[in-house]
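Note that one protein chain of the assembly has been removed; the remaining protein chains are unaltered in position.
This part shows chain A:
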Amino acid sequence: MEHGSFTDNSAATFSLTEEDHTLANAVRFTLNQDPRVTFCGYSIPHPSNARVNIRVQTTGDPAREVLKDACQDLMLMCRHVRSGFDKAVEDFKASNAVKAMKIDSQDSDSEESE
């Protein structure tokens, strides 16, 4: 849900239900790093309502588009994190398998020499 003025769409408050600091703080991070943003912040009006308000003010672009872009950026970052993480886990598993094999072979070597 968007609350803004009818004439100026460069400043608006977005009220997201069923969200909390998890998304709002992450989006605030990406929003703040967008050069088109002059101000952004978020608040949770009441802790027992699952709702968060995100305020976006821009240098002129529609706030809605800027917020969408911020979410898009966050999504791409997540995707990159996921692929990077999966790769690191795979590498770790592979290198561990190699290590385990080496230890095994060393063990058998020493047994043979004994």
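By our rule, a contact is a pair of C-beta atoms (placed from the backbone, for glycine too) under 8 Å apart; a residue touches a chain by one contact, two chains touch by 3 or more; residues count from 1.
In the analysis below, contacts and distances are computed from a predicted model.
For the chain of the complex excluded from view, the name given in UniProt is "DNA-directed RNA polymerases I and III subunit RPAC1" [choices: "Histone deacetylase", "NEDD8-activating enzyme E1 catalytic subunit", "DNA-directed RNA polymerases I and III subunit RPAC1" or "Conserved oligomeric Golgi complex subunit 4"]. Checked against the full complex, the one of A:His3, A:Arg79 or A:Lys99 touching the unshown chain is A:Arg79.
Listed here are the chain A residues that touch the chain not shown: 2, 14, 16, 19-23, 25-30, 32-35, 37, 64, 67-68, 71-82, 84-89, 91-93, 96.
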